[in-house]
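Working notes, beginning with the structure itself.
Of the protein chains in this complex, one is absent; all others appear in place.
Presenting subunit A:
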Amino acid sequence: MLSIRGQRVFTKAKQLTLRRYAQVALTGENEYTETPNYPQIQDMALQARKLRKRQAVYEKIKKIDTIEEKQIALNMPRYYGWPCIMLSDDRFPYSAMPLVQFYTRTHFKSIETLPTAYSETSELADSIVNEIKSQVEDCIVMENISIRRSDDDQLEESQKEDNVAKNIVRQINRIITNNAADKVPHILPSQVDYDPRHEAFWFMGGSNVPDNVVNWRKQYAPLKDRLYEPIDRPVQYKGTPFLTVRNHLPLKPFVPYSEATNPEFKVEKFSYFPESVGYTVEFRHGTNIPGFWPGDLDEFGLLSFHGRGHILNRKESYGLQDNLEALHCQAMVASFGWLLAQANYQGFTSYNDITYPLSTQTVITNGHFISLYAYQLNTITMNIDMIDKNMKHNICFGTAPMKLFETIENSQVKGLNQDVLKMLVQFYLNTPEAREHEMKPYLGKDIQVIADIEDDNRRCWLEDRYKHLVSNRPKHNLLPEVYLWEKIYKIKHKTRFFEAKRRPFELGVNPYKRRLDEHLPPYIPKALRPYPKARKKFETTYYPEV
């Protein structure tokens, strides 16, 4: 609290000095036009004014030049981070599908064969499958039987399954890329990542207003009529695929972009609390990370492999159908999360929708069963202002889990499913292409990442601040909290009314409503200030202005 006061005093003093030197603006010569040019009449209703205020923020974020500053800007309103609904790629509560579909705005389409876009690589895939068939069989035998890895008894079944799957995925990736590198040009320059860090953050409107928000509003008379005004719920996805392949060019969309508004793809609204399904809330800064920092040129994902060990952790009573849906959920949330983070690196955010579709391919496997998904991202704005207006939906094509092979007998693979292998090879053969439209309309012309900034101080400061923000490391000071004893003796029963009111809840202050820049910048000791006389006591900060 002290630091806030210090900051406020400081800014006020600054305003005073500025006001003294303010001058009357010079009148221009072309003040008059032939026809009267009236400003647009604005709706002055409260909701309309609030909307304009929000839209002004969205517009400011759109105009920021660099990727990293946009990410800081998304986090500007909250010093302690957002209370995020945490989605992950390895835990799905019972019946999560409606929530996941709504929160990722994804229409799910069950398929048995790949979409038509893949048909052109069919022949090449056949020949590759014939060449690699025996190698794949060998690697399955090797990884399942012939290699004795040091086994850890303390691992749970799901972890063991994931470990086996991870090794098989690496081998299959190795076999296919080695074979296809000569045949298609995009394999050689593509980068393969093991266990990358995927995180995505967005705002979700359309859900019911939580009780604590309603209760808070009830305290204030002006909010009496606005108790159930919708709020944005921040959502954070965190996941770690086994392996991803990325390239400097994006994949082609599976369906034309105009199809995005097709009413067939409409997703049913899910307005219940995510907590009631089994998701939890965590305070953290929102992060968008597709496995690499801004500046890496291979910024479009082609393919990602995920494990399905978490299915073993689910209760038996959930049933087979729900397990299948959990896999679909995993594919949707993982694909959406990765693509959203990639879209953020193209300069779009949860407030500024993408102007072109992005697509990716996702494989979920345990080394024996494989399910394949093709995902197309058409929209990323789902905040309260857009949730009902936005007609676009994302599309996910997915198969049920298919057996890669039947059994292993006498160190021989029996019944290798060549169709599945072919589909997998076709995923690799899906060639990324350069797009004809502008890829980064909301980023600067010359300055797109902070490494491009010329001012040394600004660049270094932003770099440090960005990495510190996305690391989500714990704060040095503990977070503000209402202690249990206070709740009993001060809030529920007013037994200490005679004491001085010092705590935030007694002053009617929400300590969490503090902006990211509401802190004292680092102090410059006198000895380190530039010679001869410098009055500047605090270092400059370069927070984006939103």
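Simple rule for what comes next: contacts are C-beta pairs under 8 Å (C-beta built on N, C-alpha and C of every residue); 3 or more make two chains touch, one makes a residue touch a chain; residues count from 1.
One rule holds in what follows: contacts and distances are computed from a predicted model.
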item: The complex's invisible chain, by UniProt name, from "39S ribosomal protein L37, mitochondrial", "Eukaryotic translation initiation factor 3 subunit L", "Exoribonuclease phosphorolytic domain-containing protein" or "Signal recognition particle receptor subunit beta"; value: "39S ribosomal protein L37, mitochondrial"
item: Touching residue (missing chain; options A:142, A:267, A:281 or A:520); value: A:142
item: Residue among A:71, A:121 or A:167 that touches the chain left out of view; value: A:167
item: Given A:226, A:266 or A:467, the one touching the chain that is not displayed; value: A:467
item: For subunit A, residues in touch with the removed chain; value: 131, 135, 138-139, 141-142, 145-150, 153-154, 156, 167, 170-171, 174, 177-179, 181-182, 187-189, 191-194, 196-197, 289, 291-293, 295-296, 298, 411, 450-451, 453, 456, 459-460, 462-464, 467, 470-471, 473, 485, 489, 496, 499
